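Contents: one structure, followed by commentary.
Missing here is one protein chain; the remaining ones are kept as they sit in the complex.
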Amino acid sequence: MSCSPVERAAKATPTQLANRIRGLSDRGIAWLFVTPTIFLLLSINIFPLIWTIYLSFTNFRANRIGRAVKTIGLRNYERILSDADIWQTMQATAHFLIWTLFLQVLIGFTLAWLINRKFKGNDLWTTIIVLPMMLSPAVVGNFWKFLYQPQIGLFNYVVNFFTGIDPSSFSMIGDVPLAPWAIVIVDTWMWTPFVMLICLAGLRSIPDYLYEAAAVDRASNWRQFWTITVPMVLPFLMLAVLFRGIENFKMFDLVVQLTGGGPGSITELTSINLKREAFEKWHTGYASAYAVILFVTVFGLASIYVKALNKVKER
Amino acid sequence: MKLKNIIVSTAVALAGVSGSAAQAEDLTLCWASWDPANALVELSKDYEAKSGNTMHFEFVPWPNFADRMLNELNSGGKLCDLLIGDSQWIGGAAENGQYIKLNDFFAKEGISMGDFIPATVVGYAEWPKNTPNYWALPAFADVVGWTYRKDWFSRPDLKKAFKAKYGYDLGVPSSLAHLKDIAQFFQGRKIDGKTVYGAAIYTERGSEGITMGVTNALYNYGFEYQNPKKPYDMAGFVNSAGAVAGLKFYKELYKVGAPPGSSDWYMSEDIDAYKSGQVAMQMNFAFVWPGMNADPNVGGDRTGYFANPPGPTGQFAQLGGQGISVVANTAHKDAALAYIKWFAQPEIQKRWTAMGGASALRAVVEDPAFPGKKPYNKAFLKSMAIVKDFWAEPSYADLLLAMQDRVHKYVIAGQGTAKQALDGLLKDWTQTFEDEGKL
Partner (left out) sequence: MSSFSVTTPTKRQKWIAGILVVLYALITITPLVWIVMTGFKSSADSIAYPPKVIFSPSLEGYVNLFTSQTRLTSEQLATTPAPATWYEKLVRSHEMVIVGPSRFGQRFLNSVIIGFGSTFLSVFLGTLAAYAFSRFRVPIKDDLLFFILSTRMMPPIAAAIPIFLMFRELGLSDTRLGMILLYTGVNLSLAVWLLKGFIDEIPFEYEEAALIDGYTRFQAFYKVVLPQAATGIASTAIFCLIFAWNEYAFAVLLTSGNAQTAPPFIPTIIGFGGLDWPAVAAGTTLFLLPIMIFTILLRKHLLRGITFGAVRK
């Protein structure tokens, strides 16, 4: 058992002296180190949030600087909650969220499980699979738009190769029934590796002896899977779903480049709608109310989810 | 008249030459990123030589142009000293104090708005409309028109087949209905071994594309923005029976004559489609015509040009084009005004057109040699004579976005009926004007 000189010195110091030394200028250092961070976070995150809440009660428009600003109470909120178009965007967002989460969990978990078989060279292939999620979503959305073009894009020709469907007969981003799936496909392409990595960590954290014990008890493979693998990976899966859920609720870059919210407003997610209201129509007060509603929704859902996640972890 | 022009232009030229060259300043001019902008860069070298100032340029592609520039103006940015802004921004920029009013400057320098095509003065420079308050100098005259494959139209086998099917000769369409017939005729036809389609039209959702396209149909079927006698009175004008018919027509045209996957097309995509031989006709702003003429694939004698054909109630074409304004926030006001003065000179305007711009100066377009100079000039003159513009109100963005939404939903996404779309649009516009206090 080797001890470095530092460790030996540490062990040799009487505790009382050590405590006193530790106490010197502790509080000063602590506050000095933490304050700049807190200050920056307050000014970039909290102060704007408070300002947004204030604005949501006014009819302020950022492009009419001279106009008098009126406080109008809850009218912005009323208009938003009673607007049929807003519910349409919520629907589009929900469709996007549910299907991306479902597909990413399904494919991600399967991939993690396969990679865990530890075949030769899986490191290399894993790194390749992981590449898409590190890229800029806006740039990805832009080049997938190119891939989805019916006449000149690769996607339709690949589909044609495998299924014989005429490549100019459908357009992923131009046809109303297909557009929502177009964005689901690209997001899944990008983020499945994320779920895969987390599931992989989960799978690798399962101690071997659990399986060995089950095998001794002559438990079937299916039973092993459902009673050992799934429960142990579940907290990791739920964490992955939490992160992807929050990110996809906020989704903007990828979809705005891919479809711009079209055709019509079929793929207009909440963030895209918000951008139109705030930065194209310049209804700043109205958009602020919208932003507050969105934030509260995400925060609320996330809090509930985190509570559930903690419960699962304890089990 | 001619003598006065000579005197004015000499005075302006002299004044331009003796302009302040005391201190070399840096001017930034912002415009859309397209062929004419590059021509302007070349042309501006003359200004740089004469004034000693250095020109910088910030060009943004059309789909992002409005967003970027309006954002820039509204955020108090100092990027642009000169802005060649879209005609619809005039109202907002004027009322929000984002452009410098040019009346005094014009008076001092002897620049007369009477020297420019009247439609361009109203469209690009005036706010409020039809009042002598000027916020820009008409810089680029543009209007929606059509190109067509003259070589295909002259093929005897196609001519025979067309005549047999439709009963009249294949040629430049004399009405919108005929245009639809022609588009339908070419849709899916095999020419030289490749499948081609009828017409590339505007369907873009994100900025202003489909609105700039559909108005060419709406105007000619009776759509009006408001009661000519009572401003902002829109019921029965926006959603009249004629307007509904016009909207239906555009959807029909898209269905039977547009290439597959053209659900989000604007200027670039139309250019691409036409140049690659995908379509027989192309709806586009006239600025593309020089490029079409010069194209190795489809240029020269292979392409012809025509103004937007008439409909049942009239013949109009959607106005494009921009005026050049001085941004109020600029730190180089005098140099910017000097640029405008230089630009307004008739010889510069002549060179502007020759280099790929489109001068709005009457002296240039009313020159008897003009129609013969280029194969598209006749169509250009005809088109500029029938222009009609979208709202230029300060709230134009709201109005435009509402129209983009309603029209795209109906024409492309196939939701609802034409009447519902226009009724909905009326509701949106009424709401906007009520918020503005105009109703």
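We call the chains A and B, going by the order they appear; numbering starts again at 1 in every chain.
Everything below uses one rule, namely that a residue touches a chain if its C-beta (ideal position, glycine included) is under 8 Å from a C-beta of that chain, and two chains touch if they have at least 3 such contacts.
None of these values were measured; they are calculated from a predicted model.
*Asks:* Going by the contact rule already stated, which one of A:F57, A:F96 or A:F236 would touch the omitted chain in the full complex?
*Replies:* For the chain that is not drawn, the touching residue is A:F236.
*Asks:* Could you tell me which of A:I115, A:M172, A:V241 or A:I266 touches the chain that is not displayed?
*Replies:* A:I115
*Asks:* From the list A:I72, A:M90, A:A138 or A:L234, pick the residue that touches the absent chain.
*Replies:* Touches the omitted chain: A:A138.
*Asks:* Tell me which stretches of chain B touch the chain missing from the display.
*Replies:* Residues of chain B in contact with the hidden chain: 28, 30, 33-35, 38-39, 41-42, 58, 60-64, 68, 71-72, 75-79, 268-269, 271-272, 275-276, 288, 291, 294-295, 355-356.
*Asks:* Spell out, residue by residue, where the missing chain touches chain A.
*Replies:* 6-7, 9-10, 13, 17-18, 21-22, 24-27, 29-30, 32-34, 36-38, 40-41, 43-49, 51-52, 55, 62, 111, 114-123, 125-139, 142-144, 146-147, 151-154, 157, 167, 189, 194, 197-198, 200-201, 203-204, 206, 208, 211-212, 215, 221-222, 224-225, 229, 236, 239, 243, 246, 249-250, 252-253, 257, 270-271, 274-275, 278-279, 284, 287-288, 290-292, 294-295, 298-299, 302
The rule is simple: only the chains that are shown with their structure count from here on.
*Asks:* Can you check how far apart chain A and chain B are, centre to centre, with Cα atoms defining each centre and the answer in Å?
*Replies:* The separation of the two C-alpha centroids amounts to 42 Å.
*Asks:* Applying the document's contact rule, which stretches of chain B touch chain A when the two form their complex?
*Replies:* For this pair, the touching residues of chain B are 67, 70-71, 73-74, 92, 96-97, 195, 205-206, 259-264, 278, 394, 397-398, 401, 405, 408-409, 412-415.
*Asks:* Within their complex, state which residues of chain A touch chain B.
*Replies:* Contact set of chain A toward chain B: 62-66, 149-151, 168-171, 173-176, 259-266, 276, 279-282.
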